[in-house]
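Quick one: structure below, then a few questions.
Shown here: the complex without one of its protein chains, the others still in place.
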């Protein structure tokens, strides 16, 4: 019996566009999806580039105006993977057109945007998804399973740091990710939102936060361009290079979070640790196939963090690919996410994370930023 | 201008068939290949299974008789990925039909087979490739580059161990990989051949070897089957569970090699270390995105093995995928290999490793086995 | 020519007493000290136990009243290693008696005590020392040297977590370290003070802090004792089980600090990382012979954290002991500290850390505690 077709239109064709396209191409190769995924349209503003992307990434066709994607009656899912400043308009339009919205994170550039987006999706009655892809690393999903099984008991601590170094050199030029008007925030939204999601996924809702943000390098050279910046011209960085905050979870756990693009040598070091009454878990994205697990219920003499290679058939997602010990890469987190979104859609159950999760995430980001500006603790859900 | 098409027929559809198919699908998505790869035919003996594989893995069609693939005038490349007992017949036929032969390793079940295969390919005048895919992990290719640049100087030691544990349990049943008639040898050919290839790639030809082989569990339960084995029936394991040997390289380096399927906890632990006059290199497939490099020419106080994340644009292959720190997985080694084979083919240069490498590899395997039987050192290239 | 004698009286004979005694015995065996250290008197309130300690730990004699040590004209150095509630009285008396005061950390149970102690020492005109022993791990001293040499440039981040798990089990009984009247604070003073010292040593003074403290287990069983607690009796824990804070250093670096006794599996995990413009450094006390160093000034393709084994003659302290690769242990940090204190004393230069460092450290602890109570940022040096 033929599977129903799920027709996707993807807005955005750069880094995330490439990752999402790969996921759409590959998901059905490894998972027995309920749908045939049809990659109909990719969309971007620069025709030559998007045409090339369509060809390279495997799309049937392309558009240069996202409204044509949203208006296309054949398209079931609109995937919003543009820079943050256009998320809100596109997602709201797609929701209003009755589309299933799958959206990159953070969903908006501001909390107000996120609220509008979530409201539109809610009003549409359609399911949604947000690309917090790291939930879908097998080791992370295994951590979740172990927590749900009570293997570490009551959680005392969640400790996360997402560290990169790509702009640590003051000579690195201005790019759109350093402009608040384009991206909303810097390290906070780009990578901090990932560790917020992991904290929410593994431990629960954050109650209050208090943090500090910093822009270490406040001016950067503009890339010379025809009719644009001349030699020596600089641009002002108006987003955070780094952010750190302490937090309290609703369940009483203490949280520490840090996100920085100024940690030399840390390339994609998204590390967390959860300490509970009965054990601990630790993960680092740079070794994303591994989960460290400490089980305090065992006899003392053989206590120790175990290095679990989360590549076994007994682990989430991993059995769909290769034999144990044959590792997966970054891109597979997106493949797994798409497989899960497809399954949730077909089965009529709520996809997690969805736009409500995206909104809650943005409440945390907003609270962190306010706590910095107000130099005070801020409750995530208002007074 | 349209690219020339490279039409592939793949014989075999199980583990390696899945990995190769993925490589054919993906290579052109990440590399600017000189060819359009056309996945025309996949071939296997069981029609239902191969038809399903064709659909899942992305082939236009399937066959159940490999001769139809070899005889298909549209097919340029015959990829031999069956169990070892059929490699020779297929590869020789394909070479004689003028096909480009790409072959899984070890190329034959015996040295005699390998010699026939290499001779046939040589006679065909066509290029070839062998799937020693680990050369194509970016970290391994980087190791090679550093050695070629003289960064570790004269090589003193090559030390490799490929350890797995999937049959360490005596209750694990008989499978074809434990039958000499199907597979030629056990750990030696399956995983030992990989470390032979890495030694040859990084250090050079082996001159002589002396080793020992062992079958720790000599009988295993047969899986009950209709009209076949009853309960309690056992099969005789006639291949090696483990093998270890010492070796001398032509350049004077000392080599130690070990391959085992009985190393509990080691899932796909393919580890090597190279020690040279000016530095050292170390790699472990379970963390295949990392290369350890020790540079002895630096001031003593800051000496130390560096953990290079071989995921940067400056590293081999890695720049085709994701930003630094976003890791690749096992499957990408095949994608890289296919991209390189396509490029070599188009440019008319020798692909490495090719069937001559496969033959030299088999000479080493054969010498190791003879050294075990004769309890003596054996020269790899005869007297 | 005979060396001058440095006569020591040690107040306290438990964990720290044992560690300090070892240091006094061993320092002259490995370092060419300017003094002969004479271990004259150890002091404790329980005669049988202190007499036994004197014998086991190598002291000439013992006292049960610390005033007799302070009053002993032969004694040059009074080492204050009791529980925190008696530090102030003893140290002030010793300073007033003209003794050199060497004191365990944190120097007082409150900032007021620390101020009195530092004032008394200042008034005495005598040098002093505080046992922030981790500065004297060779790897930490090497980190300091590399920073001073400019190898990591301007510091952006200091990130420290001192994690233990010895009271994570709610059934663990009340001990004096959980009573505020005895110990001043919990994780904050006991282990948090160590990371404050490391931050000050490596990066500089902290300007302001904002943190949160938690007591996860608020009542614990009292150990049954004759005439004391009966079965089922509980005591109230009135110190922090865990503390975390964000901070700003005077030089503009961002700091994150965490100290917890509730991190299952972390036994003595005192980890810090410093990220600077030109590189990074990382250390973990559980592997205290190793320093990780990332040098961003090298070519990109061989970038990576180096694992320096800080056991070489070119490293601080290490050359006094064993050949490279032969590791040191926890106790050697005290031996090195005593050797340095002896040298500084003889050469008339300021020992670091001394009581002024101890006071500054306590200012930070006090600011953290106030920030928790006031739910606000607190400046370390008042308005």
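Per-chain numbering from 1; labels A, B and C assigned in written order.
Keep in mind that, in the parts below, a residue touches a chain if its C-beta (ideal position, glycine included) is under 8 Å from a C-beta of that chain, and two chains touch if they have at least 3 such contacts.
Here the structure is a predicted model, which is why all the values come from computation and not from measurement.
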| query | Which of these, B:36, B:219, B:250 or B:277, touches the one chain of the complex that we don't see? | reply | B:277
| said: Touch as defined at the start, partner being the missing chain; which of B:157, B:180 or B:370 qualifies? | reply: B:157
| said: Given that one chain is not shown, which residue among B:178, B:210 or B:237 touches it? | reply: B:210
| said: I'm checking contacts with the chain that's been left out. Which of C:61, C:98 or C:323 qualifies? | reply: C:323
| query | So which of C:67, C:267 or C:370 would be touching the chain we can't see? | reply | C:267
| said: Residue by residue, what part of chain A touches the chain that was omitted? | reply: 142, 146, 291-293, 295, 299-309, 312, 314-315
| note | Absent-chain interface residues of chain B come out as 152, 156-157, 159, 161, 163, 165, 168-170, 210-212, 214, 216, 241-242, 244-246, 248, 252, 254, 256, 258, 260, 262-266, 273, 275-280, 294, 296, 303-305, 375-377
| Which chain C residues would touch the chain omitted from the figure, given the whole complex? | 15, 19, 22, 25-26, 28-29, 56-58, 164, 166, 266-269, 285-289, 309, 311-312, 321-332
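In this section, only the chains that are shown with their structure count from here on.
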| task | Just give me the whole-number Å value for how far the CA centre of chain B lies from that of chain C. | result | 54
| remark: Averaging C-alpha coordinates per chain, one finds the centres of chain A and chain C separated by a number of Å equal to 41
| task | Would you give the residues of chain A that are in contact with at least 2 other chains, written as numbers and ranges? | result | 266
